[in-house]
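Only one protein chain is missing from this complex, and each of the others stays in its spot.
Now for subunit A:
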Amino acid sequence: MAHQAHAYHMVDPSPWPLTGAIAALLMTSGLAIWFHFHSTMLMTLGLVLTLLTMYQWWRDIIREGTFQGHHTPPVQKGLRYGMILFITSEVFFFLGFFWAFYHSSLAPTPELGGCWPPTGIIPLDPFEVPLLNTAVLLASGVTVTWAHHSIMEGERKQTIQSLALTILLGFYFTALQAMEYYEAPFTIADGVYGSTFFVATGFHGLHVIIGSTFLAVCLLRQIQYHFTSEHHFGFEAAAWYWHFVDVVWLFLYVSIYWWGS
C-alpha cells in the first residue's frame, strides 16, 4: 500500500461535486419552470438531489476524518480557514439586506408618507416576542459554549445535555418566529417595509434552521463517540455558525425591530 510523505489530504475521486452541480441546475431551472408553467417536478427533483448530495458528501467527510484519520493538524487548519471564509461570505450576504433596509428607512420617500415606519404600517412591538427571541438566542449562545467546554473536559453526559438544550432553544426561536409571521399585521407585499422586514428576517430564520440542523448532526456524532476532547472541529464549526446566526439576529433586532419601529 502506497504511503504519502506529507500531512495533507489527497481525496479519493468523488461523484458528489457533479451531482451537486446538476442539483443546483435543476433547482434553478425548476424554479423558472414553476413560475412560468406551474409544474414543480423539476424543482422537487433538484431539491431531492441536493439533499442526497449533502448527505453523502458530508458522510464521506466524517469517514475521511473520524474513521480514516486524514484530518491532521495542517488539514484541520485548512478546514478552519474554510469555515471562517464561508461565514465571512454569509456576513456579506446579510450586509446587502441591511444596506437595502437602511437605504429605504434613513430617507423615506413621499410615497411612504416621508416617515419610517411608513404610513399605515403597524410595526411589531420590539419589547414583546422579539425581545423573548433575543433572550432565547443569547441563552443558546451560553449553552453552546457550555457544550464546548464539556467536550474539552471529557464530560460526555454534560455535552449531550447542553448541546440538546441549545438545539431546543433553536427550535423554540423558530416556533416563536413562525407564530410572529402568522400574526403580523403586515405582509411581504406591504411596500418596502414588508420587503425588507420579511426578506432579512426570513433569510435569518432559514439560517437558524440550518444552524440547528448542523448542531443536531453534532449531537448525533457526540452520542456516537466521534468527538475527542482534543479533536472536535465539526462541533467547533457548528458553534461558530451558531454564534454568527446569533449576532445577525442582534443586528436585526436593533436595526429593524427596535430603531425601525
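Some notes on this structure:
Everything that follows uses one rule, which is that a contact is a pair of C-beta atoms (placed from the backbone, for glycine too) under 8 Å apart; a residue touches a chain by one contact, two chains touch by 3 or more; residues count from 1.
Here is the rule we use: contacts and distances are computed from a predicted model.
As stated in its UniProt record, the chain not included in the shown complex is "Cytochrome c oxidase subunit 7A2, mitochondrial", which appears among "Prolactin receptor", "Prefoldin subunit 3", "Cytochrome c oxidase subunit 7A2, mitochondrial" or "Auxin-responsive protein".
The residue touching the chain not shown here, chosen from A:E64, A:E90 or A:D190, is A:E64. The chain that is not drawn here is touched, among residues A:A164, A:A184, A:I209 or A:V247, by A:A164.
Panel shows subunit A; residues 1, 11-16, 18-19, 22-23, 25-26, 29-30, 33, 36-37, 41-42, 45-46, 48-49, 52-53, 56, 60, 63-64, 66-69, 157, 160-161, 164, 219-220, 223-226 of it touch the chain omitted from the view.
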